[in-house]
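Here you go, one structure.
Complex shown without one protein chain; remaining protein chains in place.
Residue numbering begins at 1 within each chain, and the chains themselves are lettered A and B in the order written.
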Amino acid sequence: MAFTLEELAGRFGGEVVGDPAQRVGSLAPLDQAGPQQLAFLANPKYLAQVETTRAGAVLISPDDLAKVASSEADAHGARNFIVTPNPYAYFARVAQAFIDLAAPKVQPGVHPGANVDATAKVAASAVIGPNVTVEAGAVIGENVRLDANVFVGRGTQIGADSHLYPGVAVYHGCRIGERAIVHAGAVIGSDGFGFAPDFQGEGEARTGSWVKIPQVGGVSIGPDVEIGANTTIDRGAMADTIIEACVKIDNLVQIGHNCKIGAYTVIAGCAGIAGSTTIGRHCMIGGAVGIAGHVTLADYVIVTAKSGVSKSLTKPGMYTSAFPAVDHADWNKSAALLRNIDKLRDRIRALEAALADKPQGGA
Amino acid sequence: MAFTLEELAGRFGGEVVGDPAQRVGSLAPLDQAGPQQLAFLANPKYLAQVETTRAGAVLISPDDLAKVASSEADAHGARNFIVTPNPYAYFARVAQAFIDLAAPKVQPGVHPGANVDATAKVAASAVIGPNVTVEAGAVIGENVRLDANVFVGRGTQIGADSHLYPGVAVYHGCRIGERAIVHAGAVIGSDGFGFAPDFQGEGEARTGSWVKIPQVGGVSIGPDVEIGANTTIDRGAMADTIIEACVKIDNLVQIGHNCKIGAYTVIAGCAGIAGSTTIGRHCMIGGAVGIAGHVTLADYVIVTAKSGVSKSLTKPGMYTSAFPAVDHADWNKSAALLRNIDKLRDRIRALEAALADKPQGGA
Partner (left out) sequence: MAFTLEELAGRFGGEVVGDPAQRVGSLAPLDQAGPQQLAFLANPKYLAQVETTRAGAVLISPDDLAKVASSEADAHGARNFIVTPNPYAYFARVAQAFIDLAAPKVQPGVHPGANVDATAKVAASAVIGPNVTVEAGAVIGENVRLDANVFVGRGTQIGADSHLYPGVAVYHGCRIGERAIVHAGAVIGSDGFGFAPDFQGEGEARTGSWVKIPQVGGVSIGPDVEIGANTTIDRGAMADTIIEACVKIDNLVQIGHNCKIGAYTVIAGCAGIAGSTTIGRHCMIGGAVGIAGHVTLADYVIVTAKSGVSKSLTKPGMYTSAFPAVDHADWNKSAALLRNIDKLRDRIRALEAALADKPQGGA
């Protein structure tokens, strides 16, 4: 299976420079690609490879092509190009197309070992795998794939073209938009963590208990969202937890009840966001970041990995509270001094006071 | 479906002030409630809303009712109250009752697609969902619900009225108390992380291996415990890992082997507790907190979010080691100074020494 450059440009855009009839059948890095392969230049530091690559064609930006053209490319360099402002995104789209062509065809239909309630609506084009459970009133859209052991609770809706990998559990009363990708083991719609303290007395004499606050909201997820493996998104207490369009969430992320995550925001692995927090659009939340409950992050906020956010961040920008690991003994010395930094401050104060008592130099 | 205030007071306690025959059929916030709805005042800052609410009745504390009564409530304010020392907990209990009434009735019995060993004891009132596995000798109590794909290992006991959500795995030889709620994907009883080093030589020449320490304890969980989605609780090495009564654990929490978590303690999402650590009663462990192994926390210890505990905390109180994120460049400046804080200390010392050499001011 191969495409001509003309066919690719017709489908994905861009302008062909060189031979439009050149065929490419797969993708490879510039330095490894052969004459039937398509390579891409996304990082200018690899520009020199364009002049030596054996690739059948190269995805390149107009600026980079100009640089290549003005240099003295030897006979072995690239002759054929698809010119596009974003070669990396173009590469991703072509790669996906090649994968889709190569993927085994899955027959639509409900596996005989699945349990689909008679009142659930399942599109005829959907693929429902073995041991899947779809409860009453659930709606499974066109071309949806539910892999083995997926659970879809009563009344939950899964948008068209979504793919839920093995063992995903979506509780009742949730909505997932179109083209979602939810990786294995993710849990959507579990109860938010809410308990009313009902204790009397103090210390040893304390009696009473925690009373569970029922969580009757759902989770509402927009289109084009990807959710990582074993990530958890809790349902809202009264209203829904909301994940807007094109949010991308990595593995082992926790999103508390009644959070709202703005469109296009990306959240890296092991991050945790406590309840009722609102994150803006186009934010980037680093790995293992923790964000407190009931705070608001503006659009375009970046929080670097392992930082903690305890208050609202009202302006776009990059925020940090993490230290890089250094030699253990050195760290311990600094940490001990930090713990007593007030003593250093006091010594500075004492010096300032002592000096203020002194006659001025030269006096 | 609705209750009179008299009926509610009969069931949940409290004193009716106003019309005991007033009926309420659902719950709503003070500012949104209508004449057939029950609202609650838990936070005095919303006291003014009691004077304007259209709610059929309001849950209120005696103190707050006194304030309302002494103000000049207009004709639209609340006329009917249930007076209770803890309106928030009361609200939670009533909300749960409404939910239970509205929930679809689930028929007891074992789904034909479940795999229940002939030697397991399953109460007739239990609901065993599709693809559930219950191994030999397991005991499933009255009214237990095991949702789709739950796994209960050999000899494990699940207490009455517990609900295990889809995909929960409880290994062999564990005990879960009554009224437990275990959310989807939680794993209870996986092997503790224990290996004996058996290496010879150093560096490149090192040979040998890690030898697994068999984990033959179980997990023992008291009554009224809630465990969040994808949380993991390891079995003990020799003795059991212990979770006492009414402990509430959020999502994606890791609890190592042979930990003991005291009654009523709450643990927020993404926290991790290493092996053989004991946490007291009524503790509050914040989100993403990490606690080292083999330490002990006293009763009533609070550890704030993202903090790390490396030593025992022997007194009640609040403990912290996390910084809030600030502007990235500012942070980096502070971090660089911290890394060289010993140099600042040395400069202070030098100043002190220099000043000690000086004649006293006025001399």
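Points to keep in mind about this one:
Note that a residue touches a chain if its C-beta (ideal position, glycine included) is under 8 Å from a C-beta of that chain, and two chains touch if they have at least 3 such contacts.
Worth saying up front: this structure is predicted, and the values here are computed from it rather than measured.
Checked against the full complex, the one of A:Asn43, A:Gln96 or A:Thr119 touching the unshown chain is A:Gln96.
When the missing chain is restored to the complex, the residue among B:Gly77, B:Gly236 or B:Gly290 that touches it is B:Gly290.
Within the complete assembly, residues 113, 115, 131, 133, 136, 149, 151, 154, 167, 169, 171, 185, 187, 190-191, 193, 195-199, 203, 206, 209-214, 216, 230, 232, 234, 238, 252, 254, 256, 270, 272, 274, 288, 290, 292, 302-304, 307-311, 313, 317-321, 323, 326, 330, 333-334, 337-338, 341, 344, 347-348, 351, 354-355, 357-359 of subunit B touch the chain that is not shown.
Taking the whole complex into account, subunit A touches the unshown chain at residues 29, 86, 88-89, 91-93, 95-96, 99, 104, 111, 113, 129-131, 147-149, 165-167, 181, 183-185, 224, 226, 228-230, 246, 248, 250-252, 264, 266, 268-270, 282, 287-288, 299-300, 305-306, 322-328, 331-332, 335, 338-339, 341-342, 344-345, 348, 351-352, 355, 358, 360-362.
In this text, only the chains that are shown with their structure count from here on.
Per-chain CA centroids place subunit A at a distance of 26 Å from subunit B.
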